[in-house]
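One structure below.
The complex is shown incomplete by one protein chain, all other protein chains being positioned as in the whole.
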Amino acid sequence: MNILETHDLTKTFGGLTAVEDVSFGVRRDSISGLIGPNGAGKTTVFNLITGIYKVTAGQVVFDGKPIHNVDPHKIAQAGITRTFQNIRLFKRLSVYNNILTACHGLAGYSVADSTFGTRRYREQEEQLKREASRLMDVMGLAEWRDKQAVSLPYGVQRRLEIARALAVRPRLLLLDEPAAGMNPDETRQLMTLISRIRDEFGCTILVIEHRMDLIMGICENIVVLNFGRKLTEGSPRTIQSDPQVIQAYLGEGVNAGA
Amino acid sequence: MAQFLQQMINGLSIGSVYALMAVGYSLVYSIMSFSNFAHGGVIMLGSYFGFYLLTLAHWAFPAAFVGAALCSAGLAVIVERVAYRPLRLRNAPFLYFIISAMGASIFLENFVVATIGPTFRTYPTVLPRAPIEIGSVYIGRLDIMIFIISAVCLALLVYFLDRTKVGKAVQATAHNARAAKLMGINTDLVITLVFAIGGLLAGVAGVMFGMKYTVYPQMGGITIKSFIAAVFGGLGSLPGAVIGSLILGIMETLISGYFSSQFRDLISFTLLIAVLVFRPMGLMGKATEEKA
Partner (left out) sequence: MNWFYIKGILMLAGMNLMAVLGLSLLTGFTGLFSFGHAGFMALGAYAAAWAGVRMGLPFLVALLVGGLFAGLVSLPIGRLTLNLKGDYFCIATLGFGEAIRLILDNVQTFGGARGWPGIPIRTELWNVALICVAATLFMVRLVNSRHGRNMIAVREEELAAKTVGIDTFKYKMLSLFVSAVYAGIAGGMMGYYTGFLQPKMFGMARSTELTIIVIFGGIGSVSGSVLGSVLLTALPEILRTFAIWRLVVYGAAVIFIMISRPEGLMGGREITLEAIRRLVRGRRAEAEAGAGAGTGVGEVRR
C-alpha cells in the first residue's frame, strides 16, 4: 500500500513549467529514490509535497488524505518532514537546542502553564529534554551537544538536520541530497544510517540523490524525472539498464553527437 | 478647473523632487537590498551646502547648485564607507544596515543641530516671486524650474544607466551582484558610484526643497515621503520610483488643496500600508515565490 501518492502533479512559475503531470507512489515502509538530471524538478516535487509551494494542478495524497495546498506546518504535523539540499539548520542554536526545538510537538502546555511553571509544564518539558537527548545519542551527536550548529563539520550538519527531522516523529521522511558534499566513506555510513532510520523509527523514506551508488544501494523503487516529467519508474536494476534513463543522464550527445 | 490645473502642476513639481530622492532610495535598494534611511540626512545637508554656498560664499546660483550636489555626493560616499562597508564585508543581515543607517541619520541631524543650530533658514530669492500667468492659471517660476531640473537630472540618469558601460555594470550588479563580480565587475566601485549618484541627486533635491520651503535640521524626516513613493513604485525599480513619486506628489497637493493638509500625511501612510499589504512588490515590481 502506498503512503504517498501524487496524481498529475503540475507546478508552473509564471510561464515556466517546472513539474508537469507527475504521478507516482511511495510504498509504505520503503526507501524510495527520486532521481533525474539537474533542473528535472526533483526539489520542486519536494516543495509541493511539503506544502512550501502551492500546487498549480494535480493532487498529493498522504495516507489517503489529500494534502496539497495545506500549510507546511500542518503537513509536518500530519507526519511528513524533510531535510534541505542547502541545509537549513537553526544556525546559531546549539545541536541540543536544534533538536529540542523540533520536539515541541510532543508537548501541549500553554503559555500560562510555562508562566506559572505548572506540573504539566515541568513534566512535559522534562519529557522533551529526554527525547532530545535520546535522539542525540541515537544519531551520534552527543559529543557535539553544545556546539553551535553553524560551526559543525558539514557531514555532522547533515546528520543534525536528519535528527531534527526525526524529532517530529515523521511517518514519511524526505531527504534532499543527503550525501551532497560527502566523501565515499561518509556516504557509506549515511547509507547504513538511512536504512537504520527506516527500521528503528518505522518511517518511510524518499530520497533525492545524485550519487548513484547510494540510490542503487538502498532504494527499492526509483522514480526518474526529466524536464519536469516522469520518465520512468522501477527497481534499481530496471532503471540502471533503461536506455531512456541513460540518455537523459548522458544527454542528447549519445544519439546525435557521434 | 483652473484651480485643478494649478494643483496638478504644483503636484508635478513636488512629485519630481520626491522622484529625485526616491531614485536614491531605489538605487541603493536595488544593489544592496536595504532601505538607506541615512539618505534623508544627506538631502538635508545638501540643502545646507547650497544655502551656505549662496549666502556665505556668494557663489552664483548654478555654481552653488552643482557645488551642493558634489558635496552631497561626497557625503553619501563617506556614509557608505563608514556605516555600511564594514557590514558589507562581513555579510551582515539587512537589519544591521538599517540600524546603522538610523544611527547615521541621527548623527547627521544632530550634528547640524549642534553646530549650525536648530533654526529654520530661508534661501535667498533666486527667481522672481511673481508667477507666470497662462490664461487663468498661475504657475510659480520656481515650480517650473524645479520640474525642468528634475526631469533633466532623471533623463541624465537614465542615459547613464542605459547607454554607458559603467551604467550597465551598475545594472548588472543590481541584477545579480555575485554573478557581476564573477564577470569581473568591481562591485565595490559600483556601490561607491551608486551612493555618489544617489548623493548627487540628493543634493539637487535638497537645494530645490530648501528653495521651495525652508532649511532646517529635521527636514530629512520629510524625505520619508519619497521613501513611501519608492515603495509605492516598487523598491529597487527606477521607473517605479519616478511614477510613484509623481502620483504621490499630485495626490498630496490635491488632498491638501481640497481637504486639509492634516489629512495629507495620513493618506500617504495609508497608501504605504495598502501597497505593502495588497501589492508589496509595488506598481512596477515583480512577484516572486520564495525558493526553498
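Labels for the chains are A and B, by order of writing; each one numbers its residues from 1.
Convention: a contact is a pair of C-beta atoms (placed from the backbone, for glycine too) under 8 Å apart; a residue touches a chain by one contact, two chains touch by 3 or more.
On a predicted model such as this, the values are computed, not experimentally measured, just so you know.
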{"item": "Which of A:L89, A:V156 or A:C219 contacts the chain that the document leaves out", "value": "A:L89"}
{"item": "Candidates A:H104, A:R134 or A:R237 - the one touching the absent chain", "value": "A:H104"}
{"item": "Contact set of subunit B toward the excluded chain (per top definition)", "value": "33-35, 82-83, 86-87, 92, 94-96, 98-100, 102-111, 113-114, 221, 224, 228, 231, 262, 265-266, 269-270, 272-273, 276-277, 280, 290, 292"}
{"item": "In subunit A, positions touching the absent partner", "value": "50-52, 71-73, 76-77, 81-82, 84, 88-94, 96-97, 100-102, 104-105, 107, 109, 111, 113-115, 117, 121, 125, 128, 145-146, 148, 164-165, 167-168"}
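Heads up, the rule we're going with is that only the chains that are shown with their structure count from here on.
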{"item": "Intercentroid distance (Cα basis), subunit B paired with subunit A, Å", "value": "47"}
